[in-house]
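A protein chain is absent from this complex, but the other protein chains hold their places.
Up next is chain A:
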Amino acid sequence: MSKHHVTTTVNGEPAEFLCEPHHSLLDALRDELKLTGSKEGCGSGDCGACSVIVDGRLVCSCLMLAVEADGHAIETIEGLAQGEVLHPLQRKFLEHAALQCGFCTPGLLVAAKALLDRNPDPTETEARYWLAGNLCRCTGYDKVIRAVLDAAAEMRGE
């Protein structure tokens, strides 16, 4: 059971790590690359707390082996803000109080970014269906949806 050497790009920067074949991408991000923003809620692809973007596609990093990341580009919550400047989604989550405990928030932000990357003007229904795989036990989702739609409007220059 030798370790695999994985070469990848994380938030635009080259990254490499060693992993066991059974490690998930989430394990590698948190334990090898020390990017602990992505969370493990369920470990079975139901809660979305570990959401990352791989080659432009939103995925659960718990449902992908770390070794599968070789040669692919990964975006995580750590890449959302530009230095000290928060992404509009992050600002709007704060303004709308779209989080309480915050455990689901990184996943929700990454999933919402993936939505706005492909659909800058989603309807409320589209946003709710897109985010159906991100569970939040605090907010009841309304504030999350309002924050996402408000961020989208701001990013469209409205």
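Note that in this section a contact is a pair of C-beta atoms (placed from the backbone, for glycine too) under 8 Å apart; a residue touches a chain by one contact, two chains touch by 3 or more; residues count from 1.
The working rule: contacts and distances are computed from a predicted model.
Visitor: Unshown chain, UniProt name, "Cytochrome o ubiquinol oxidase operon protein cyoD", "TonB C-terminal domain-containing protein", "Xanthine dehydrogenase family protein subunit M" or "Acyl carrier protein"?
Guide: "Xanthine dehydrogenase family protein subunit M"
Visitor: Out of A:Ser24, A:Gln90 or A:Thr139, which touches the unshown chain?
Guide: A:Ser24
Visitor: Thinking of the whole complex, not just what is shown, which of A:Ala114, A:Cys136 or A:Leu149 touches the missing chain?
Guide: A:Ala114
Visitor: Quickly run down the residues of chain A that touch the omitted chain.
Guide: Per the touch rule, chain A residues meeting the hidden chain are 1, 4, 20-24, 43-46, 48, 51, 54, 57-60, 62-65, 67-68, 111, 114-115, 129-134.
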